[in-house]
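This is the structure, below, for whatever I ask next.
Yeah, one chain of the complex is gone here, protein chain that is, but the others are all in their spots.
This part shows subunit A:
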Amino acid sequence: MSKRKSKDAHLPVGECITQLQEILRKRLCHQQLPDRPEGVEAQHKHLLELLKRTAVHGESNSVLIVGPRGAGKTMLLKCVLRDLLEETEAQTNLLQVHLNGLLQTNDRIALQEITRQLHLENVVGDKVFGSFAENLAFLLEALKKGDRSSSRPVLFVLDEFDLFAHHKNQTLLYNLLDVSQSAQAPIAVVGTTCRLDVLELLEKRVKSRFSHRQIHLLNNPTFTQYLERVQTQLSLSDDFPDNKFSRDWNASIETLCEDKSVAEVLQRHFNSSKDFRSMHMLLMLCLSRVSAAKPAIRPADLLEASKMCFADAKANMLHGLSILELCLIIAMKHLNDVYEGEPFNLQMVHNEFKKFLQRKSNSMYNFEQPVIMKAFEHLQQLEMIRPVDSSVVKTQREYRLMRLMLDHSQVMEALQKYPQCPTDVKQWAMSAFG
């Protein structure tokens, strides 16, 4: 396949590659909605029916979409909304309010956002954004005025629903759910969360007002499905301008997926996490390696990308440390071994280090105390070590108790890869006793 000529009948390769990258990036990064929700058809139908009833019949509802991260909760909701809005009846009626627990961190902000998204602030000028209490009264009155048959239904989407449950008194949730359970303006409250125990977060009154509808997104794709997904994600559709290029590309993807090593890599990813978002990340890394000179994804690319994904962050950081800092880490590791994870302080580490130096009788690592202190502080800044109790600053720095934040395997791995690591240091690290 690498033999493929760059003399293309339709478009130059560079142009094709640009277009390809654009299409695939959109697919992988922008979470483009699939045409059909895969594996969640039942949930899709349930949710669509529910929201349709709100939009069309004016029936108030509340529902939670629960599933682990990357399970496609938002995707499902967006698909449903897309399908729902295809109906003119719903389209002309439905008002939408989107809130996110990470953005609307308290009820005051949430209320302002609701008011803004409902375009109610135009009604009263800047008056809405008065006090929190006024806002609440304002909004409640607005909702209270409506009734089932005459007002437009409002869809409240609460992303990270569990975070709203941490707001003071759960005022917002109580009021939204109360509206949904009383003869006021028809609203649908849709919450998405990854917490399975979300109902236990709700206060009893709030809980009673919640309709207890939960849509669980616990899909369990098999590896074959996973593999298929990879292939479809990377394949180009027929409407790609350059037919020849797209045919070649699709063929290359097919061979790629049949490759043994590729399957192995993907299996490892699949074992680690079944969600598609991590897969997209992997594929993105592969995609970025595609260029005009190399217009296909090769198994090696995938391997590289996979390595990058699984790389240990802390171990990588160790590679950038100085020898002295590395020695201190090793000393700490020995201390951890000896004292079974008890915390240590700078003096202990220094002593341990000195013991190593005495054995070597090598003046090469003779450092002044302040230099060691500096290295120690650098390690703390890198969060390789952290003080046991962060608050107490009274004790002298030399005697503050610290814990090592690294696992032994990480230290050893870093040592293996450390460029030009002195052998005696390596041996010292390997030795069972300090």
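Methods note: contacts are C-beta pairs under 8 Å (C-beta built on N, C-alpha and C of every residue); 3 or more make two chains touch, one makes a residue touch a chain; residues count from 1.
Quick note on the criterion: contacts and distances are computed from a predicted model.
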Protein that the absent chain corresponds to, by UniProt name, given "Proteasome subunit beta", "Gamma-tubulin complex component 3-like", "Origin recognition complex subunit 1" or "Small ribosomal subunit protein mS39": "Origin recognition complex subunit 1"
Residue of A:69, A:82 or A:359 in touch with the missing chain, whole complex considered: A:69
Chain not shown: contacting residue from A:37, A:153 or A:299: A:153
Touching residues (missing chain, whole complex) on subunit A: 45-46, 49, 56-60, 66, 68-69, 89, 92-93, 95, 107-108, 118, 120, 123-125, 127, 132-133, 136-138, 140-143, 145-146, 148-154, 169, 171, 174-175, 178, 180-186, 194-197, 204-205, 207-209, 211-214, 216, 218-220, 268, 270-274, 310-315, 341, 383, 386, 403, 405-407, 409-410
